[in-house]
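Before we start, here is the structure in question, set down as structure tokens.
As you look at this complex, bear in mind that one protein chain is not there, while each of the others sits in place.
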Amino acid sequence: MHLPTEQELIDLRREFHEFPEPGWREFWTTVRIVEELERLGVDQIHIGADALDPDERLGVPDEQELSDWLERAASRTDRTDVLEQVAGGHTGVVAVVDRGDGPTVGLRVDIDALPITEASDESHKPAAAGFRSQNEGFMHACGHDSHITFGLGTLQTVLKSDFSGTFKLFFQPSEELLGGGKAMAAGPHLDDVDYLIGTHVGLDYPTGTVTAGLDEVLAFSRFDVSFTGESAHAGLAPNEGRNAVQALVDATSNIYGIPRHRDGATRVNVGELRSDNASNVIASKATATVEVRGESDELMEYMRDSVRRHIDSAAEAHDCEAETALIGEAIREDSDEELVHLVDRIAGDVDGVSSVRRRDSLGASEDVTYLMRAVKENGGKATYVGIGGGNPSGHHTPTFDIDEGCLLIGVSVLSETALHLLSRTS
Amino acid sequence: MHLPTEQELIDLRREFHEFPEPGWREFWTTVRIVEELERLGVDQIHIGADALDPDERLGVPDEQELSDWLERAASRTDRTDVLEQVAGGHTGVVAVVDRGDGPTVGLRVDIDALPITEASDESHKPAAAGFRSQNEGFMHACGHDSHITFGLGTLQTVLKSDFSGTFKLFFQPSEELLGGGKAMAAGPHLDDVDYLIGTHVGLDYPTGTVTAGLDEVLAFSRFDVSFTGESAHAGLAPNEGRNAVQALVDATSNIYGIPRHRDGATRVNVGELRSDNASNVIASKATATVEVRGESDELMEYMRDSVRRHIDSAAEAHDCEAETALIGEAIREDSDEELVHLVDRIAGDVDGVSSVRRRDSLGASEDVTYLMRAVKENGGKATYVGIGGGNPSGHHTPTFDIDEGCLLIGVSVLSETALHLLSRTS
Amino acid sequence: MHLPTEQELIDLRREFHEFPEPGWREFWTTVRIVEELERLGVDQIHIGADALDPDERLGVPDEQELSDWLERAASRTDRTDVLEQVAGGHTGVVAVVDRGDGPTVGLRVDIDALPITEASDESHKPAAAGFRSQNEGFMHACGHDSHITFGLGTLQTVLKSDFSGTFKLFFQPSEELLGGGKAMAAGPHLDDVDYLIGTHVGLDYPTGTVTAGLDEVLAFSRFDVSFTGESAHAGLAPNEGRNAVQALVDATSNIYGIPRHRDGATRVNVGELRSDNASNVIASKATATVEVRGESDELMEYMRDSVRRHIDSAAEAHDCEAETALIGEAIREDSDEELVHLVDRIAGDVDGVSSVRRRDSLGASEDVTYLMRAVKENGGKATYVGIGGGNPSGHHTPTFDIDEGCLLIGVSVLSETALHLLSRTS
Partner (left out) sequence: MHLPTEQELIDLRREFHEFPEPGWREFWTTVRIVEELERLGVDQIHIGADALDPDERLGVPDEQELSDWLERAASRTDRTDVLEQVAGGHTGVVAVVDRGDGPTVGLRVDIDALPITEASDESHKPAAAGFRSQNEGFMHACGHDSHITFGLGTLQTVLKSDFSGTFKLFFQPSEELLGGGKAMAAGPHLDDVDYLIGTHVGLDYPTGTVTAGLDEVLAFSRFDVSFTGESAHAGLAPNEGRNAVQALVDATSNIYGIPRHRDGATRVNVGELRSDNASNVIASKATATVEVRGESDELMEYMRDSVRRHIDSAAEAHDCEAETALIGEAIREDSDEELVHLVDRIAGDVDGVSSVRRRDSLGASEDVTYLMRAVKENGGKATYVGIGGGNPSGHHTPTFDIDEGCLLIGVSVLSETALHLLSRTS
């Protein structure tokens, strides 16, 4: 195999780390990915609306927010041709390497960052080594900078190898919002994929540990809730108001009381409560974000439907109107045994791998599951591979980092697996 | 005037005191009233369904409850003819004395008792003097025994007097439940009443004090609420239940939070919470009684409608069904100035009256207001007269009693007023 | 083995079925068990306070309730000597057969019935065959009549067998209330038990199926809750009350909202809501029963402590006092592999057994776990054996019944197991 050098990978990762962009706003990120793909000489590059189904995007921010980030990206690149394509939240790329007859193998990596302010003290390596986030308040605190690097590194290796078949690389936007997976699964490039590999770095495993099949992600749904009532002077005429705060409080109280389910674990939480009424005014507006999870799609749907019922009836109780807007969703899909077995076997022989776990449970939610299900429904197979990365502190914290020694290991495992699958029928 | 003797009144009052019966179950009471009316030689005696509109009765108990009390009454009287008429909760009497052309004057007294266990210690006069309640657990703790006596005493006086016109005496059942006033107002005997006098004994005023016009009763509505869900094993399958307890708790919480109203005082309370589910079963049934009040009919209706909305939406929130059944209602109606003025003037000259207050506010709820409004709507006048009675402890307490010296005073004031009005046009 | 005849077992079961008694009121039941033990010639018979630790009894009813049932029992037996011992809720028996050196083997059966009215139509066999419950409103709807029979049948077999060691038979009262297990475990007879066998009939398995080890009972806690406030007239002075209904509603709402736990399944439910205030009175008292469960003792305790915190703070919020009284509790304890293996092997050879399941989960709560843990803590082993019984409808329903063909099977499995253990070291 013609692997990239470790330094190449480290350079790539650090560049992406330095310019983190949140979901649907990965404008500069998309430009840089496209530039790399062009440099590597990829056959087909599908960007934004050509990469996924734009109508299925969830949680796309408002115009102002999008144009602020587009402007920021424009200040760092002169590729206005790409920026035009991605404007309006049309981020993400699918790269296709078509080498004729043979199986189609897909690799999915996610590319967005988090609204977390990166640590700035010297004990945090990115700060010490000079590649700390330049987008203050945002950070690659979940390792998607490494995921992009895994993708580009694997692509480079695959391109230099002989095989018959097709290799597709999915750079998925907006995973943190659980907003991009569904759209990419609904897009035009999954239909013919026979084998799909998803991947995640870190997850509290040390460098050298590989997990062949991550499972038990929780199905997930998140929506914005808004109650609209009518304001009135709280001193003079409280009865003339229709109190959106009371509606929100009523709904929230009921939402936390949704019964446990016999079939397994469920979750529910309410965040971002907000009413802007001064206390001398009955609230005409109150908003929140609600999310639910379940061990299975059905359990998540039980919670989601119950939440919606409570929102509607709390609105009715307080003579308000309620609106909900789905802003993120993920299903549950486990890894296929066939691919788990394969990765297990291959990874064991990769340089630097000291331990292979067949399966492990993730506990959190991931929308790679949409892509996995789409492939399975077409008769394909999918697995979700964990690449240990020695992260010193937890994901989604200001001091998250990875041991860059995992980058080449990840590229090796993913390349070997992809090429093995591509060569199967050749 | 040919007033009865004080002893006659005391005897009557004590007899009724000894056999208290709650609303719609005043079977023996009705029989005894009828017997007295017959003895006095009244022209027309209208009983039960002939005295009021039976379809407008509120809060009628269930069959079992009614037949238990009917049986109890049957053990004390052989007037099966009257018992047959009153069976099924058709209590109450209207007595009519028709003396030809002239005004029609009505007197309304209420006849029901309360579910309170009467005090049995010697310091409580009815116990010491041997006329404590024999219907254990029930008691004339609001003075309706005196009201019946006022009515019969006044009737006796009127009968022995010369006048031209018609005198009607309304023995209204079920005032404590606020269940009989509406039905009696809807009955056939109010239409031609020109002047209506209601009356109440006690109210914390000493014997000798008369209030010419009691006002500011609160409009009132009471209803039974029942939530029906579906039971399930609380350990095995909590999600399979539809939890009536959660619905009741949700509704109750919201009900207490109904906004204050700019136009005046409102009240709300929840009583008789009940769910019979063992704790290992999700409740399929939960019930309560809710009541609301308001300084005006509109304020009461604002509260009532809000309560109903909360009940319906709490049912919806928890996937239950809700039923409400109106069991008591009262409107607000104040005394007419013309009659207040008249009673004020007449009472001042009555033997034993030491103080006359023109108007006072009642604070509580009373369904004499339905009769008052019916009369007013037909162009008549009405007032609600308070007869001080030296009650040593508050109404609705186990030691409530009245100073029997007030009985003759009450009869005198009411008779004089009625005869004055009857003689006006003669 | 000298097994009893099937008819003997059927007769016993039907007799106990006909006179069901609820927890801590198994007065007649205890008398009859003692009579049988005497008939069989058991060495030691320990009754009530001698059988368990009376201070650890949970959920003992009030004096009136106890004496009503004692009276009822007295009308069916002349064994006043036993009735004197059991009076006050001191039911339950431990029988001991001491044959010298050797292991001590215990069998635990429970003896109480449920407050369910038994079906009376002919399709319900106990009704058709004339042994329907004569204690109207109560029923052996969980099969404890069979359990008593298993116990007596096994004892009879053991008594007729040769072995060295000690056999103890625990007739535990008040399992349905989860009120007797803790007391029996704390009693003087568990300390030297080397092997304990618990057993349950039915559980939706057909006759011929045996489960060697029932597991995953949920740890459980149930308590009565009482809020005491102060009454006031809801119309005149609502602010003068301290509203116990509001406190109960507040607590209940919060209780259902206790967060899910990362470590596994939890449960919570509220039953028997009650406030006796008429709606025109602010409630001075409101009560309920709350129960919690958890997959582990820790999870149950997390729920229990949270519930208590909510009860205390709801009382504080509404200026009320709260009291809680523990009325039932169970821990989680799984079957020991050694005994599961043994029962599995023995049962497979028993006449009538067509299928043996090694382990199964119960899903419900059981206080046999206290006895199991006490034995284990002393270095012993325990298992909880299921005897399929072809029950046509679910446990705790009015038409619950068992196929009496399971009685002899149960006695055989339990006797063989007990004797095998007793003979081990002989």
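Before moving on, here are some points about what is shown:
Which chain is which? They are A, B and C, in the order written, and residues in each are numbered from 1.
One rule holds in what follows: contacts are C-beta pairs under 8 Å (C-beta built on N, C-alpha and C of every residue); 3 or more make two chains touch, one makes a residue touch a chain.
What you see is a predicted model; the values in this text were computed from it and never measured.
Among B:Arg39, B:Arg76 or B:Arg260, only B:Arg260 touches the chain that is left out of the view. In the complete complex, the residue from C:Thr30, C:Ser253 or C:Thr417 that touches the missing chain is C:Ser253. When the full complex is taken into account, the listed residue touching the unshown chain is C:Ser313, out of C:Gln44, C:Thr77 or C:Ser313. Checked against the full complex, the one of A:Glu291, A:Glu329 or A:Asp367 touching the unshown chain is A:Glu291.
On the side of chain C, touch with the chain left out of the figure occurs at residues 236-241, 243, 246, 250, 253-254, 257, 259-263, 282, 302, 309-310, 312-314, 316-319. For chain A, the residues touching the chain absent from view are 218, 220, 222, 233-236, 238, 245-246, 248-250, 252-253, 256, 267-283, 286, 289-291, 293, 363-365.
By the touch criterion stated above, the residues of chain B touching the omitted chain are 253, 256-257, 259-260, 265-268.
By definition in this document, only the chains that are shown with their structure count from here on.
The most distant chain from chain B, with centres taken as the mean of CA atoms, is A.
Spacing of chain B relative to chain C, judged by their CA centroids, is 51 angstrom.
Mean C-alpha positions place chain A and chain B at a centre distance of 69 Å.
Shown for chain B are the residues that touch two or more other chains, namely 236, 238, 246, 250, 253, 282.
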